[in-house]
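A single protein chain has been removed from this complex, and every other one stays in its place.
The chains carry the letters A, B and C, assigned in the order they are written, with residues numbered from 1 in each.
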């Protein structure tokens, strides 16, 4: 089976609309705690997950809701879990950072880097059984500084485990620009641990699909792991309510609370010489500016929009498709929210 | 100051004779527990340690006795510590895997990989103080699979810490040949973490000295860490009483105890098909053979012997030198063993 | 006298310490943004952002401390100590012993802890009793802004490793960052006296290993730390209306433990109720039982602790963490 934009656009759109619905529930206060969405990385998730087989496994990080959804986990169970209802996927015990579906061999973790050992373990089970199932690990570029993930790249290569390591590189780790904390190149890093690496445009679902297909095929044939490095943008920042975006979106409300203490502290007696203080201020402002005018936020980089462009030539078919997806998500929400738990 | 064979041979010989004395004490049962000696890696240790400055730091692994000795820690204090006497370097609390000398900013650890973060921390202190002191980390190639060491290579590179990472590659991790557990090349691994790497013949003290000198100079000038990859052979195997060497040295005594259970188990009903059983047997025997006829154990690869060769042209001067060293070590032992604690 | 929020107080005490001692440095993930007020004052040489490499930067902090620095190493949450526990357990805590008392590692590990805002079981653990099991570690759990600042100063003066835990329910800033995310559609059960309060104009180090009595009581002694202290005080107020006089001791320091204060109070009241947000088994609540028995004091005993992995769902979470109702019921049972 090969992919086409007609086969890749629907899952991306479904994921986007589903997560936008989740965002509304979160803003309404119906979902508690942090909420890390995958809006902006749909091309990577869809490009990989849509070609997994029933017996393949997935290891996810704190940002796995979209992967679970596209893997075929009942979306109502997902919503109920996020709402913390007893009828949720995990009975309300896990929440979005701890989504588990045994039927799908899919496990999440809020511990950065944990997707590496987990995927290696799923792949180990397949290898011991001498099946040709594979395991996928999804993680961010920040996780590539976490020892357990580096170790598991080496473990997968020495045992030739059927693992696809997918690095969704949004170039941020919460408020830290990752180029400030990374030595070398991630692809070289993977190769130095024995895992061949490919770079792919994470906004191009077709490119991701093609690269992933080759890697998965290779793994099924027993040739070991691959490292897929895909760049993307997280439209909502690290999580919903991301301070740096709030600063940009509601400057009046947010700037005051931050600017006051910052300038007071900057001007306090005793401390570093001016040069160092201003360098520090520069470091803070840089992060804000980078968020404020991140060119990657332009619509042209939105993977869903880009996929849609490929289909504009057939407006009628496109409209029908989008109507279907819209209706599916609306029905889902209506159905899910109707079943308020006892 | 530059090195010459006349300046490098003495420390190597001193280390060798000192450790041979330690080995005798261990065999006599005066030293308890494991004993990991550095016999065979003198060229690496001497080539690096002899050019450290008073304010430089060392982070050592379980095999750090020789480095402590060559760094100038009172050898009597070392012996007493290994003997577990209250007058020892650490009052008998540490033993050879936990040698600490605050005056020398030298710390050991029995936790594989821990030398990485420790050296980074020592270097961090120097950097914060804006001094040009450096820190050296000594570790084996097996430690290069330990997450914390990989992490600290990246940390050192992003912070441009003055660290010299010295990998003493004897190609064994206890009974495991390291090529079986390593993906990629260690130099590439370091580069993928942002640390430039050089390979050097670990049996050639002069080559090590030259490479280390360049790396240390670079670090002092604020250009960040380097990775030195040096191969060596541990003459006594992983530790004194290394089973695989005993097997080779006292076959009659050792083989019987091992061969019996092994063959019985090999022939038991129920288990893997023959092919797999024999592959397993092969894996065991391979390790034994590799130890048995390791060409690297030939005298020509002994760094101390090789250094000595360079000096044979001046037999008189050489003899005088060796007599001095012999006498020094003998006096040390006499002095140390005389002071039996209350 | 000034009034400050919990985290504000800690950072203010840190600023005072950083002025007095140039060897005090801060490092951790997002520290440049989370401690931006300190960054713009003390510069990026002393206030450093790290990669997500806890084992490396905590281990580095330990060695930097051995080399004379006073590093405050921040973990994003105490739960994540699990990925770098070795640096604390096998190194920081053991340097002094291994060196025969000749060398120490005065590193301060600062970590948000605790639950009540919906992040679930990998992000809301307390773990203070777990850490206190290791000889050589000092573990501090302040419950008010004044104690938070004073104990941070004490931690920086202490000549060994200290774990300083900052409860997220007391930290306006953390709760805003992780809990509400700017929403006014969510509420949290925040102990007001813990989240904001009076602090001295100039910080003095608080005594290590010294508890404080938050409420006098003759019928039973409730012993707790962190948010549990406030829950206990509220429960004690309710119990008073039933004629039960419950005293509340705030340990503040888990290790070293204020054995004498605990023994005195329990010997007098004859009843000990431990309220511990950390896990029930093999932890603080057990140690307190042992301390009292070792002193030859016989008492009635009960504990209200976290017994399982902390659930995500708000109502399950509320029932799992020690709450007023559970404390009150346990106290009533102790009286019968």
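To be clear about the criterion, a residue touches a chain if its C-beta (ideal position, glycine included) is under 8 Å from a C-beta of that chain, and two chains touch if they have at least 3 such contacts.
The model shown is predicted, which means the values in this text are computed figures rather than measured ones.
Hidden chain, full complex: it touches shown chains A, B, C. In the complete assembly, the contact with the undisplayed chain comes from C:93, out of C:93, C:140 or C:261.
The omitted chain makes contact with just one of the residues C:6, C:76, C:203 or C:279: C:279. The hidden chain makes contact, of the residues B:112, B:193, B:307 or B:333, with B:112.
The chain that is not drawn here is touched, among residues B:55, B:276 or B:339, by B:276. Screening A:31, A:111, A:136 or A:228 for touch with the missing chain picks out A:111.
The missing chain lies against chain C, touching residues 55, 79-80, 82-83, 85-86, 89-90, 93-94, 97-98, 120-122, 129-130, 132-136, 255, 257, 279, 281-290, 292-294, 296, 298-303, 307-309, 311. If you put the missing chain back, the residues of chain B touching it would be 26-29, 32-35, 84-86, 88, 90, 92-95, 97-98, 109-113, 142-143, 145-148, 173-176, 180-182, 239-243, 246, 254, 258, 261-262, 264-266, 268, 270-273, 276-277, 279-281, 283-284, 287. Of the residues in chain A, those that touch the hidden partner chain are 57, 59, 88-94, 98, 100, 102, 105, 107, 109, 111, 114, 116-122, 124-128, 147-148, 151-152, 154-155, 158-159.
Note that in this section only the chains that are shown with their structure count from here on.
The interface with the largest number of contacting C-beta pairs joins chains A-C.
Between the CA-based centres of chain B and chain C the separation comes to 41 Å, rounded to the whole angstrom. As a whole-number value, the distance joining the C-alpha centres of chain A and chain B reads 43 Å. For chain C, the set of residues touching two or more other chains reads 45-46, 50-51, 53, 55-56. Looking at chain B, residues 147-148, 151, 154, 158 sit in touch with two or more other chains.
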